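See below for the structure under consideration.
Only one protein chain is missing from this complex, and each of the others stays in its spot.
== subunit A ==
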Amino acid sequence: MLEVRNLHSFYGDAHVLHGVSLEVKAGEVVALLGRNGMGKTTLIRSIMRLAQPQMREGSLLWKGEELKHLTPHEVAKKRIALVPQGRRLFPSLTVVEHLTMLKPASAKHGWTVNRVLEMFPRLAERKNHRGNQLSGGERQMLAVGRSLMIDPELVLMDEPSEGLAPVMVQHLETIIADLGKTGLAILLVEQNLYSALSVASRIYVLETGKVVHAASVEEVKKDQAPLMRFLGVH
């Protein structure tokens, strides 16, 4: 479904991604692990074709179609959604406005406002609260809910558990697992190893801009030593 081949991305002269290759298949939850500064967010931003970083080499194939010449909104129109790091909500918009901005409340097909609010009852209780009046967990739920409103086939989630209380992280894992069961493909960028392993079927490890380890979760569960070595966990 999504194939990243030999991707080289730069911030100015800084060469951040050095020939990254990975694949996300339809309906699959894939985790991208790595320590801070290894290029995980850079990879997500490259896939979304945001202005920075610059992609100078490699290809981004979505169902066989090249994405590298598209603008971010054209990528989103291919039904690839982003849940950005830090949630990045709109402070002046309410919960419902965040959702209706992307699709009218009267929409009947795909992800609708009501379907998102059913999935996140906490948001339904706060539907008239503004983005800046929500707790961290609620913001994350809204960021995920907002991404669903474009009826994505692939969601790129950039460290969704960052800064959340353990109980909220567990709740989020349940949500990601539930979304995975609906047939949605998810590329999950995580630093929280156990959170990633609980929802993903495959993992990639990024180290200084290169994929240094790829394995299925079954393989990791049988032998965690290689993964721990790459992540610097002893």
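By our rule, contacts are C-beta pairs under 8 Å (C-beta built on N, C-alpha and C of every residue); 3 or more make two chains touch, one makes a residue touch a chain; residues count from 1.
In this text, contacts and distances are computed from a predicted model.
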#### Entry: Absent chain [UniProt protein name; select from "Branched-chain amino acid ABC transporter permease", "Phosphonate C-P lyase system protein PhnK", "succinate dehydrogenase" or "Cytochrome c-type biogenesis protein CcmE"]
"Branched-chain amino acid ABC transporter permease"
### Summary
Missing-chain contact among A:16, A:48 or A:211 belongs to A:48
#### Entry: Touch criterion as defined above, residue of A:150, A:199 or A:220 at the omitted chain
A:150
### Message
For the chain not shown, which residue from A:6, A:54, A:71 or A:174 touches it across the whole complex?
### Response
A:71
### In subunit A, positions touching the absent partner
48, 50-51, 71-73, 75-77, 81-82, 84, 88, 90-93, 97, 100-104, 128, 146, 150
